[in-house]
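These notes concern the structure reproduced below.
A single protein chain has been removed from this complex, and every other one stays in its place.
Here is subunit A:
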Amino acid sequence: MSTPSTTDAPVPGLRSPGAGLVTLDPVHTALLRGLDDLLTGLATRLAAPEVLGPPLLPAEGLTRLDYFRNFPHLGVSAGRFHPEALDGLAAGEPPTDLPLRPSGHLLPSATCYGLLLSLEGADVGADGTRLSASGRCFRNETHYDGLRRLWGFHMREVLYLGTREGAAQHLEQGAEFIADLADRLGLALTRAPADDPFYDRGGSRARLMALDPVKHEFSAPDGTAIASVNRHRNFFGERLDISAGPTGPAHSACVAFGVERWVHAMTLAHGTPEQALHRLRDALP
């Protein structure tokens, strides 16, 4: 193995600040950035312009997307300290037990929500539109597990809005890209219908999804899902009044990548983060 470059040199003393939270060291950071560059290749292939979504999402908007009906346990809410708590805080009281007021906003749990909410009322035209974005996403979990399950992580998505046929084609192209990239990176992935973490697993949406999976995941040999292709039908188009020309509510679909999980999968496949980084650099154009 060649000598790591200075930018990959280890940083002594980096520790996790808490469960589900990490500071990536230089090698892992280089892996994450390099992988995200490669994942952005899907956006390039599909001519999806790069945008940057909002850092917080209005709870009211998420309510209209049934987010809380499906995933009330995942949402990480942004709060402000109650005004009565401010004097105490300024005087040095510990903040952990002080009352919070909800701000009416949540940290994003998926990158596409902010993009979709920003397109409310739009007509994307009969040819449809695509957007690519990466953002930090946050989910309350019952347990955390290295880079496989973090409280906050990077999710890159390539979103399509347009016709039913266009949405199906988008997902075919996404699945093809995932297979190509996995091959270049030496990753063995298996595709299977997703088992989404619905709060009510016996509920209507979970039962219908079991019969007609609208989401498929691509998983590493240890079961870590690192990418997914998602059909929304015309759900977001209808709820957000997004149309695709004269054909009515837009159909949408997205291809999503959990970037830290790609780092995990690369390390799993190639033994060490350093070896994974070498393999990644070989795969870069």
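Following the convention adopted for this analysis, a contact is a pair of C-beta atoms (placed from the backbone, for glycine too) under 8 Å apart; a residue touches a chain by one contact, two chains touch by 3 or more; residues count from 1.
Simple rule for what comes next: contacts and distances are computed from a predicted model.
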Protein name, per the UniProt record, of whichever chain is missing from view ("Cytochrome c oxidase subunit 2", "Extracellular solute-binding protein", "Acyl carrier protein" or "Copper resistance protein B"): "Acyl carrier protein"
Among A:68, A:81 or A:235, the residue in touch with the chain that has been omitted: A:235
Option from A:37, A:66 or A:93 whose C-beta touches the chain left out: A:66
Options A:84, A:97 or A:212, residue touching the unrepresented chain: A:212
On subunit A, residues whose C-beta touches the chain left out of the figure: 66, 69, 164, 203-205, 207-212, 233-235, 238
